[in-house]
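For this depiction, one protein chain was excluded, whereas all remaining protein chains were kept in their positions.
And then subunit A:
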Amino acid sequence: MELTDEVRARMDVSDDPDGGLVVTLAGELDLASLPAVASPLDELLSRRQQPVVLDLAELSFLDSSGVAVLVRIANHFDRVRTRSATQPVRRVIEVLGLAARFGLEEH
C-alpha cells in the first residue's frame, strides 16, 4: 500500500440545512484507498436512518470497491440522492445499473 493512500480518498459528513446528512466523497475511491474512508464510513453507518445527499463533485475515480461503499450507504439510509457527480463517476454508476438506487440526479 502506498503512503499516499491516506490522502487519496476522503469522506466528510455534515448536516444538511434542509435536514438529513450530506456525505462528501473526494479523491479516488478504489480498493487501495478504501482504508482511508473505513472509519468515517463505520461512523456514518452507525447513524439513524435519515435522508442522505451524496456529494460526489470532487470524486474523480470510482472502482467497484468504491461503488460498494456507496451501496452500503444507500442500503443503510434507504433515501439517498446523489448530486454533482463528475462524468466518469456518473457513468460508472449508470453502467452498473445503480443510477436509480443512488438517486443520481439527471444530467
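Basically, a contact is a pair of C-beta atoms (placed from the backbone, for glycine too) under 8 Å apart; a residue touches a chain by one contact, two chains touch by 3 or more; residues count from 1.
Note that in this section contacts and distances are computed from a predicted model.
Engineer: Suppose you had to identify the omitted chain by its UniProt name; would it be "ABC transporter", "Dihydroxyacetone kinase-like protein", "SigE family RNA polymerase sigma factor" or "PP2C family protein-serine/threonine phosphatase"?
Structural biologist: The UniProt record for the chain left out of view names it "PP2C family protein-serine/threonine phosphatase".
Engineer: So which of A:Val13, A:Ala26 or A:Leu96 would be touching the chain we can't see?
Structural biologist: Here the residue in touch with the unshown chain is A:Leu96.
Engineer: Touching residues of subunit A against the unshown chain: what are they?
Structural biologist: Subunit A touches the chain not shown through residues 28, 31, 61, 63-65, 67-68, 71-72, 75, 87-88, 91-92, 94-98, 100-101.
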